[in-house]
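Omission of a single protein chain aside, the complex is shown with its protein chains in their original locations.
Naming follows writing order (A and B), and every chain is counted from residue 1.
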Amino acid sequence: MNEIVPRNVKHKDNRRLGISVLSLLPLYIFTLLFVAGPLVYMFILSFMQRAEVWGVVNEFTLKNYAGIAEPIYLKTFLESFKLAIISTLSIILIGYPFGYFMAKLSAVWRKRMMLLLMIPFWISSLIRLYGWIIIFRANGVLDKVLMGIGITDAPLKLLYTYPAVVVGMVYSLLPFMIFSVYASAEKLDWSIIEAARDLGATRWKAFLTITLKLTLPGLLSGVVLTFIPSMGLFFIADIMGGNKVVLVGNVIQEQLMKAHNWPFAAALSVVLMILTSLMILLYRKITHVKDLEGLV
Amino acid sequence: MKNRTKLPNIFLGVVTVVFYLPILLVILYSFNESRISSVWEGFSLKWYAELFRDKALLEALMNSIVLAVLSSLAAAVIGTLGSVGMTRVKLRTNGLIEYISTLPIMIPEIILGIVFLTFFSLISLPFGMTTLLIAHTAFCIPYVFILVKARLAGMDKSLIEAARDLGASEFRAFLDITLPLIFPAIASGMLLSFAMSLDDVVISIFVTGVNTNTLPLKIYTQLKTGVTPKMNALCTLMFIVTFLLGVLSVYIGKNPNSNHQKEERL
Partner (left out) sequence: MKKLFAGIIALSLCLVLITGCTATKAGGTLTLFTWEGMFPQEVLDGFTKETGIAINYNNFDFDETMLAKLEAAKGGDYDLVIADDYIIETVIAEGLAQKLDKSRIKNFANINPVYQGQFYDPKDEYTVPYGAGVQTIVFNPDLVKIDIKGYKDLFDPALKDSVGVIANYRVINGLALKVLGESYNTEDVSKIEAAGKKLLELAPNIRVIKDDNLQDDLISGEISAAVMYTSQVTAAKLANPNLKVVYPQEGIGFGIMANFIPSKAPNADAAYEFIDYILRPEISAQCFEWLGYYSTNLAADEKINDAYKEFLTLPADFKGNGEMIRTVGAEAEEAHTRVWTEFKAAAGQN
């Protein structure tokens, strides 16, 4: 906007700002009061000293952060990253095409697909994982089918292994990726792609230069919505992995629930939070997504 | 644009079937005579009978549904308004607030639960539906916010400018142009929030009150004594009900005056 502006338009600009600022208020107030507040407490807690049996003592200490430097706990962070990355990559592999193909369906089928995906999601994730246990366990459904066909002749012993955990993770987090990609791909103007094809671009080239670029926001938000939870979702590792895959979430839970060491758990959470934020920042820089500026 | 091959649809079909496999097994085992899942002792309806006698469990289910609807609504309103507002009004604090509001999904629920508990006690909030609603909304907002923001990212901003120049107020422009365009994102965000809220146990245990039991709480706390097929029965019923609701909504959605037409216009 340049300086030579008729009076009545300037008046509109000021009014415009007024109404839209109102729309920011709910988020600002809610976030500052109910999110920032508790999190500030968590931060303070990480510097406090634990009491002998239960609770905390109002003493400042850096012991909790020093305690994280133990090799076993550092290893836990590494394990969590490893699992999160493997899970997220697997989810992208399945979820991105799914969301994309889903967006290409007819309007009626899109709605049906959305509901088909959501409905199981509303059933307790714990119970659904039990379903996988029935499939994977020794002499379970998968074994019976494979042995019945004759591919194997002994139980595969798939349960309580690392791959089982990845399956559990992918299963639980897939809808996030699918919905994110779908929400972004659904508004794609297919005629642009048609035009590119007509101009001689190969399918693959058209995909890379147009589709991928336009659905990148969806992919990025999908990554954010799957990577972050997979760092903390430890109950899947417990159930599918037989508690043998130790993630940061497990350690935090144990420190809170068994060792009663709240400050240490808080310190671990703060570090987790910072590391996760850094990962997202890094991912954003790599994919040069300027449109999502402000998203961490 | 029509698909040239059947491959994409086959892919969709296969993934969906695999997705439903565990659920079908859950439903199957709700009819298991045996209490233990590794033994099939024959067909029985006893768990359903037990389910209907357990008034507390059914009440917990009701609570969970109400909570999930309310928190996904609240998250939708706060998250959408915030997301849209941030694209219109460029304050320097936007980035910070956005970051903080998405933190609830970056932190393991268990520490969040304890921190909420202490914080709510500090400000003397009554424990129950109120605290549950606040906590649930807090971890639902990120889903709506992030999805709406992604959708807005590719939106043509000149559409709004054009509308404003033609005399529409900010509010009108939002209602008639922005809202219909971002509706799929809001809907997705709400559906995800609903699922997250319905399934949350860790945070709920800490911030719930004495008279408010939620369903996932009942299921998870049965772990010490062993989850019985009664839970399978409950999940089966929930599945059937939501499936029917879903089918219903698809039929209602076949109304010619729906969003579909509006999108075509743009």
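Please note the rule applied: a residue touches a chain if its C-beta (ideal position, glycine included) is under 8 Å from a C-beta of that chain, and two chains touch if they have at least 3 such contacts.
Owing to the predicted nature of the structure, the values given are computational and were not obtained by experimental measurement.
Considering the full assembly, A:T76 is the residue among A:S23, A:T76 or A:S184 that touches the omitted chain. Between the chain not shown and the residues B:L45, B:M62 or B:L244, the one that touches is B:M62. Residues 34-39, 50, 53-54, 56, 59, 62-63, 65-66, 69-70, 73, 114, 117-118, 121, 127, 129, 201, 205-206, 209-211, 213, 217-228, 248-249, 252-253, 255, 258-259 are the ones on chain B that touch the missing chain. As for the chain not pictured, it touches chain A at residues 50, 52-54, 67, 70, 72-73, 75-76, 79, 137-140, 155, 157, 159-162, 238-239, 241-246, 250-251, 254-261.
The definition used in the following text is that only the chains that are shown with their structure count from here on.
We define each chain's centre as the mean of its Cα atoms; on that basis chain A and chain B are separated by 15 Å. Partner chain B is touched in their complex by these residues of chain A: 12, 15-17, 19-24, 26-28, 30-32, 34-39, 41-42, 45, 94, 97-98, 101-102, 104-105, 107-108, 111-135, 137, 141, 171, 174-176, 179-180, 182-184, 186-187, 190, 193-194, 214, 217-218, 220-221, 224-225, 228-229, 231-232, 234, 248-249, 252-253, 256-257, 262, 265-266, 269, 272-273, 276-277, 291-296.
On chain B, the positions that touch chain A within their shared complex are 1, 3, 8-9, 11-12, 15-16, 19-26, 29, 37-38, 77-79, 81-82, 84-86, 88-89, 91, 93-95, 97-112, 114-116, 118-119, 122-123, 134-135, 137-138, 141, 143, 145-147, 149-151, 153-155, 164, 169-171, 174, 181, 184-185, 187-188, 191-192, 194-195, 198-199, 215-216, 219-220, 227, 231-232, 235, 238-239, 242-243, 246, 249-250, 253-254, 260.
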